[in-house]
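With one protein chain removed, the remaining protein chains of the complex are shown where they sit.
For clarity, chains are labelled A and B in written order, and residue numbers in each chain start from 1.
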Amino acid sequence: MTVEEIFAALEEKFGVKREMHDKWGVTAIVSASYLHNVVQFLKDETGIKFDMLVDIAGIDYLTYPNHEGPRYAVAYAFKSMENPGARIRLKVLVSEEDLKVPTISDLYANANWYEREVYDLFGIVFQGHPDLRRLLNHVEFVGHPLRKDYPAQKRQWLSTNDYLLPELEKRLETLGYRVVQRSKEVETNDNEFLEGSIKA
Amino acid sequence: MIVLDPNGEKLNLMPLNVGPSHPATHGCLRFLAAMDGETIVASVEEIGYLHRGFEKMVERGTWQQVVPYTDRLNYCSAIMNNIAFCRTVENMFGVEIPERTKVLRVIVNELSRINDHFVCVAAAFQDLGGTTPFMYAFNPREEIMCIWEKLTGARLTNSFARIGGLSRDSYEGFEQDVLAALNSTEKALKDLHACLDRNRIFLDRTVGIGKISAEKAISYGWTGPCLRASGVASDLRKDEPYYDYETYDWEVVVGTQGDCNDRLQVRLAEIEESVKIVRQALKRLAPGPVDIVDPRIRVPAHKLAYQDMEGLIGRFKSVYEGIRVPEGEYYCGSECANGELGFTIISDGSGHPYRIKVRPPCLTQFAAFHELVEGGLLADSMAVLSGLNIIAGELDR
Partner (left out) sequence: MGNEAEKPNIITSSLDFLVNWGRSNSLWPFPYGTACCAIEFMSTEVGRYDLSRIGSEYVRFTPRQSDVLLVAGTITYKQAPILKRIYEQMAEPRWVIAMGACASSGGFYDCYCTVPGIDHIIPVDVYIGGCPPRPEAFFDAMFDLQKKVKDESFMKQRAESIKDQLEMIKAKTAEAKRETAACVREKIVDVKDFMKEKQQDFVKKAQFWKE
């Protein structure tokens, strides 16, 4: 089974379209509502098992010449470990009004961080994501820097270091622990914590 | 904090912050661990401390100006990143680079891999308390650095590759220098194996530590030596061969246990394979041109700019407007020292990149870090971290 055949199967089953911009490989444009099913199909049911999620990339088409259609897109790249060299890409178009894409972090473990990154840089919300926080930028950052309308030199100071204790409690709970008494650092006295901060 | 464990027993856990400035977190990684005595019960990681805006910066320059930025992704093996990026763009053009360039790229690629693996193993030893192997590993590395100096003019951030060629041809005496460096590499490998293989302390601290199964590693998207240590023979140089890697005589190194020791041993064995490849490549190195003769892709040589009109126009246009990469989007991955370094490139047909997304191999490996350290000792987490070889520049871009 070749990648082209899988694309034909996807076309028949989910009505995906071919992305004509990708002249070198196979890219399917999937509607957001089918995304989870398509990924599940690729992972388990095809002849080539696409068992590795290679990358998730957000794209902002604001200044793309002669672009028609929704402003954002999220591109997924998959590869197969059993059939080396078999790769397929999926693309979900996301309109500015409805910045929502279903998560696939339940299928691939590394989708968790990739989706957080796309959320951080583009502001696209992944529905059903267990912990959608910023990944690369700091907590006090406002806006989404990789959008084309974000000025490259707009700097934002961070006043104090972020602490991860709430996330640690969440992690403990997923491991089956139950927090009885919170650590007293969780509710820090803000004045005390901000002492030595660099906010002007 | 006081918690009830799954059996309903009361535990008093201590949250412990490690990093971002910690001797064993190379670069700036941070994790917060909930400690029960010396044991890590749970851990969460935080990254982004070296987020330098690679993807935003490259949108402002021309295509050739991306090359210096790629240097600083994985700064232990800068040339590999250059080559990975240039290969992606060359594939978009659909051009074939000259034979000599292919061989030269293979040589510098593998020398960079040796460099990178030496840094990883040396730093791992340093973190576990051994200074001697650190010195052993850095001696051949310094020799390779000297070759870089002669070849590219820089020690660390070389910017050697260009789209459609190389920044310059090799110098006179390059082959002898490389052979000498290979010899001292082999000597250092012998020394390192003598320090490592039967060292009780080292084995106690690395064998069986930070184990990960092949399925889990694949689910986390691991690539490169860390995945191979788990027993998956996946190497893009064999799977999707480029630069005639399939015609060289070498083996994909595979581990069995997927633990910290395997990850380091796989790296050392890969150095041996790289030495083999470089020795073969040196024999194939035949004189010839290194650049594509196409002023739309590669800047014409300086000589031409002074002699004929075409060369002058080509030089002017490619410097001021940038080369025009065909419109479209493309993903291409290359086997770098840490795994698959991929570039998703979206070009609108102009002289500037519209969007370049890097697929860093480290990110997926560090995303699985909590799975590796939970249940282990705090001291083991350092061994795990150095075995993964997380490079912050690549992780956060």
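Going forward, contacts are C-beta pairs under 8 Å (C-beta built on N, C-alpha and C of every residue); 3 or more make two chains touch, one makes a residue touch a chain.
Model, not experiment: these values are computed from the prediction.
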Given B:S43, B:N82 or B:T157, the one touching the chain that is not displayed: B:T157
Given B:V3, B:L50, B:L192 or B:I345, the one touching the chain that is not displayed: B:L50
Contacts of subunit A with the absent chain, listed as residue ranges: 136-138, 145, 150-161, 196-198
Touching residues on subunit B - with respect to the absent chain: 20-23, 26-28, 48-53, 56-57, 68-69, 72, 75-76, 119, 123, 134-135, 138-139, 141-142, 145, 155-157, 392-393
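FYI, only the chains that are shown with their structure count from here on.
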CA centroid of subunit A to CA centroid of subunit B, Å: 24
Subunit A to subunit B touching residues, read off their complex: 19, 21-25, 27, 51-55, 57-60, 64-65, 75, 77, 79, 81, 84-85, 87, 89, 108-110, 112-114, 121, 134-138, 145-146, 152, 162-165, 167-172, 175-183, 185
Contact set on subunit B toward subunit A in their complex: 1-6, 10-11, 13, 15, 17, 30, 32-34, 41-44, 46-48, 51, 53, 55-57, 59-60, 91-92, 216, 218-221, 232, 234, 238-240, 326-333, 340, 342, 344, 346, 348-350, 354-355, 357, 359, 363-364, 367-368, 370, 374, 396-397
